[in-house]
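One protein chain omitted, others in place.
Entry: chain A
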Amino acid sequence: MSTATAPRRTLTAVTTLRRTVTGGATFVWTALVVVPVYWLVVTSLRGSTDFTTASPLAPPAHPTLDNYRTVLDGGFTTYLLNSVVVTAAAVAITVVVALMAAFSIVRHTNRWSRLTFRLYLLGLAIPLQAVIIPVYLLIIRMHMYDSLLAIVLPSAAFALPVTVMILVSFLRDVPRSLFEAMVVDGAGDWRMLFSLAAPLARPALMTVAVYDGLQVWNGFLFPLILTQSGDKAVLPLALTLFRGQFGIDVPATMAAVVLSTLPMLVVFVLARRQLVAGLTAGFSK
């Protein structure tokens, strides 16, 4: 830990021991994390005979992309598209609606805005699983069962508490004089929202968009309960469908897992900073 700031000194026995332990632990943890991922990728490149005979961690004797072809022919692009549509729609709805709500809470400090703030605070504590049955009933009664919208609306609703909280804490730090200046200029709430709050909050909006996007993209319970037909399946649900369909063809299932992870890998490579900031949104402030 921050040895860089320590004054140089001769290696004592304690320091040597500490370095050995650190090195050993680093190696073990890295192996624990990397080996499963390595196995996943390697297995997805094996033929079925290679899978049953080869040593699991050996590189594939005859690497093949056949498993990936099987997955792509199995409707993968439909599932991918569903996931993209659902995530984009849910994030768009959440961010726009939450920004308005947060602006209203920050700019109108009265009994009602305090009450709504409390409601979102309460919302943070509601586990998704706990209310899935009434949500299921609602979706059926609203004739939305087995549609992408059935995933979008509840996902957006459950992303709201965290999103509103984070945006409220961000907007609160905007100097009040900026708003006052606009009031003097005769600007109404809507103009302040669009030409002051929204541009200023852009980094926070980016962060919550990433955070919400990850939740929806990886979400499993809502798709599992609220959709039924294969052509409405999003990626996490589709993975379980592939698993059922491929059965003992483990390499094909692993190819599906790898393919489903590729979009995230692309995001990680292109925008690592934003991804990390979004992951820990508001929690590591």
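A few comments on the model shown:
We adopt the following convention: contacts are C-beta pairs under 8 Å (C-beta built on N, C-alpha and C of every residue); 3 or more make two chains touch, one makes a residue touch a chain; residues count from 1.
One rule holds in what follows: contacts and distances are computed from a predicted model.
Per the UniProt record, the chain missing from the shown structure is "ABC transporter", taken from the list "ATP synthase subunit a", "cytochrome-c oxidase", "Ring-hydroxylating dioxygenase subunit beta" or "ABC transporter". Among the residues A:Asn82, A:Thr207 or A:Ser260, only A:Ser260 touches the chain that is left out of the figure.
Between the chain not shown and the residues A:Val33, A:Ala61, A:Leu81 or A:Leu149, the one that touches is A:Val33. In the complete complex, the hidden chain is touched by one of A:Ala98, A:Leu148 or A:Ala204, namely A:Ala98.
Those residues of chain A that touch the chain absent from the view are 1-7, 14, 18, 22, 25-26, 29-30, 32-37, 39-40, 43, 51-52, 55-57, 93, 97-98, 100-101, 103-105, 107-109, 112-114, 116-117, 119-138, 153-154, 156-158, 160-161, 164-165, 168-169, 172-173, 175-176, 180, 183, 188-190, 193, 217-218, 220-221, 224-225, 235-237, 239-240, 243, 250, 253-254, 257, 260-261, 264-265, 268, 276, 279-280, 282-285.
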